[in-house]
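Let me give you the structure first, and then I'll get to my questions.
Heads up, one of the protein chains got dropped from this complex, but the rest are sitting where they should.
Per-chain numbering from 1; labels A and B assigned in written order.
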Amino acid sequence: MVRVPRATPHQVMAAAGQARPADPDSPYRLLAGWVDTGRPADLAAHQRRHGPLPVPAYPGRAGPHRLIGVVDRSGLRGRGGAGFPTGRKLTAVAAGRRRPIVLANGCEGEPASRKDHVLLSVAPHLVLDGAILAAYAVGAEEAVVCLHAQDPLADTLRAAIAARSGDPVPLRVAEVPDRYVASEASALVNFLNTGDPRPTAKPPRPFERGVRGRPTLVDNVETLAHLAMVARYGPEWFRRLGGPDSPGTTLVTVTGAVRLPGVYEVPLGTSIGQVLELAGGAAEELQAVLVGGYGGSWLPLPSGGGIRLTHADLQAAGASLGVAALVVLPARGCGLAETARVLRYLAGESAAQCGPCMFGLPAIAADLTAVVEGAAGRRGGAVLDRLGGRLEVIRGRGACAHPDGAVRLASSALRVFGTDVRRHLSGRPCPWAAGGPRLPVPGDAAPGAR
Amino acid sequence: MSRPAAGRRGGDARLGVNPITCRAHGLCAELLPELIGLDEWGYPILAASPVPPQLLEMARDAVAACPTLALRLSGAR
Partner (left out) sequence: MSQQVLWYISRGTGMVSLLLLSTTMVLGALTGGRFAHASWPRFTVSGLHRSMSLVGLGFVGAHVATAVIDSYAGIGWLDVLVPFTSVYRPLWLGLGAIAFDLVVALVATSLMRPRIDPRGWRIVHWAAYACWPLAVAHGLGAGPADARLTWVLAVNAGCVLAVVVAVTWRATASHPDTVARGGGGW
């Protein structure tokens, strides 16, 4: 899956806390080992490259606090979708009265994303270092790596944990049901507490009261891997790449109509067009790109190619970085039909707990399907109006952000594929609407589906 | 939870609903139509603005009347 150009091997000078990466300006940070060797890094290879766990660089009672300060100054933001500043989250969890728990979220419920899978496959110890360092920073008594049940990675990670020694905090793996919303932070907490893998209402948020009632830090595994790098090489190094509001590199999953779909590591601030070039460029004429996964937003191509992958730039373009997944739609595809299919999938993935989600998502999926199929006929305008009204009403009214993601996807489709909407409604659907699906959803027989 | 000074003036009081425990009984919208509407499925849509002081008492009644205790008023005494 990972296709990245080979670079020359580097030697690493790593003394705890004073470490310098082999090539401070390399765009390969998390994937450097893979790029150099083409092999997953076992513990020995990991330590040759990055040195030992840098806990001794943060000694004494003030050490954890100093580590949080370093993460805070790095400007690292969460890579799980929300983009929340990691330093602030650490501070909030550490401020609780009881001993916290750390959850490393590697479930990757997002079908358009593979980056957590790739990262855990090629650099498991970087993630584990990050989980341990985060636990050390907040004073946690345990760190749990959350993966999907039946995911072979669970065995990989258990073996990696068994190979380690001397970690100041115990590590374990928890297997979570493979459902879209089950990897949401409160759903992980709920599952570990009660066995029910559905999100819960906020407040309380996990950082206030999470696993076993304790303050719980839930961070994406990529976030923790970056944290493990920041703890070694420092905030200034981390900010050498990326932009002021979105520093560092990020793992991007590129799928769809590119020649080399895969997971790539790029500095934040890289333009969408550059990322697509990295993925081998267009495999055919392109129409649009879905940014941020199935709860993300469509942007038109080629005009959207100039937009840079930063939180601020994407927000200005009416999109969001999400889990940094790009799904590329060719010109010979129907964005509306694809969106309707994904919406039906998202509606089916509702945890059926919140009214606006369990009724609203099937309703907007049905509305868009009616538009796509031209079934609305002369009432097409009315269906479109109803859909618009429903999109307004659903947002922000679920216990988790699942309905918001579906609304974001549908709204952006109406915006970007506006011409197609009029064409479908006038009874002249685009010739590709009946074609095979371009965006795989779990359960499909389509290639690429998991 | 209580923020007395602001709460008494009502400037800080906000309605919130637990969307998981809400079961679309709809009493709240009958009792406080000024701030609560219902969507087409019967679930409440709350005004984003703070509860004005003159409606605070009615908001409390609506909170108390909710059959599933899903409605809450925060920031008010």
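Things worth noting here:
What we mean here is this: a residue touches a chain if its C-beta (ideal position, glycine included) is under 8 Å from a C-beta of that chain, and two chains touch if they have at least 3 such contacts.
Computed from a predicted model, the values in this text were never measured in an experiment.
Touched by the hidden chain within the whole complex are the displayed chains A, B.
Screening A:54, A:234, A:335 or A:355 for touch with the missing chain picks out A:355. Even with one chain removed from view, subunit B keeps its contact list with that chain: residues 21, 23-27, 30-31, 41-42, 63-65, 67-69. Against the chain not displayed here, subunit A makes contact via residues 196-198, 348-353, 355, 358-359.
Methods note: only the chains that are shown with their structure count from here on.
Separating the CA-averaged centres of subunit A and subunit B is a span of 35 Å. By the touch criterion given at the top, residues 18-22, 24, 39-43, 45 of subunit B touch subunit A in their complex.
For subunit A in complex with subunit B, the touching residues are 200-201, 353-357, 359-360, 390, 393, 397-399.
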